[in-house]
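Missing here: one protein chain of the complex. Every other protein chain is in place.
Then we have chain A:
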Amino acid sequence: MRLSALLSLAARPKLPKGYRHGTWRPGTAAERLRNPPGQRRKKIFVEPISREDWKVFRGDTVQVLFGKDSGKQGMVTQVVRARNWVVVEGLNTHYRYVNRDAKYSSTYIASEAPLLLNQISLVDPEDRKPTEVDWRYTEEGERVRVSLRTGRIIPLPLRQRRDGIVPEQWIDGPKDTSVDDALDKTYTPSLKTFEEEIMDAMGIVETRRAKKSYWY
């Protein structure tokens, strides 16, 4: 466990110091256009919220409390944790022109502006009214969001995969392993190393003796 955790921490790509996050994903062409490598912008102070305390996820229904569309509810389409931003579908919109060409005069579309976390409130699933939410543990030990006003559990939204595959509807291809084979437990702990076990299984007998070597 320790080794894999260590290596996964080291693998994340590093963003430049003083990087200002926008609504674009780092690595896309739009982000590279608007955040070129030498750019320095004024620092924006963001209230630090730890990873465990974060309550709003993509797919959640939230109510907007401030701004043009205050009082309306919508689904969260994007979350930018670095700036405590939440983009709600169809709310807090401004209008702009896109896709301008030499021949085509652009399309007029509505684009949503991000909202801060304190301008948003999670909504109780049955009441459909805004509530304060806290993280609590159930009797089974599962960590869930509980609305403080009513005490009901707010379930986590269904996490859709980025490649659009729905696991329930998946049909295995010729090169795919079936679920049973993949989850089949064949490991028996033993005091032999990986190499020794393979040698035993393949019937390889090592009769050569290693020459004396010195370690220093």
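Just so it is clear, contacts are C-beta pairs under 8 Å (C-beta built on N, C-alpha and C of every residue); 3 or more make two chains touch, one makes a residue touch a chain; residues count from 1.
In this section, contacts and distances are computed from a predicted model.
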Chain not present in the shown complex, as UniProt names it (candidates "Isocitrate dehydrogenase [NAD] subunit, mitochondrial", "GATC amidotransferase", "Large ribosomal subunit protein uL29m" or "N-alpha-acetyltransferase 35, NatC auxiliary subunit"): "Large ribosomal subunit protein uL29m"
Hidden-chain contact residue, picked from the options A:Phe45, A:Tyr95 or A:Tyr108: A:Phe45
Among A:Ala29, A:Ala102 or A:Ala182, the residue in touch with the chain that has been omitted: A:Ala182
Hidden partner chain, residues of chain A it touches: 1, 3-4, 7, 45, 47-48, 156, 163, 165, 167-168, 170-177, 179, 181-188, 191, 193-194, 197-198, 201-202, 211, 213-216
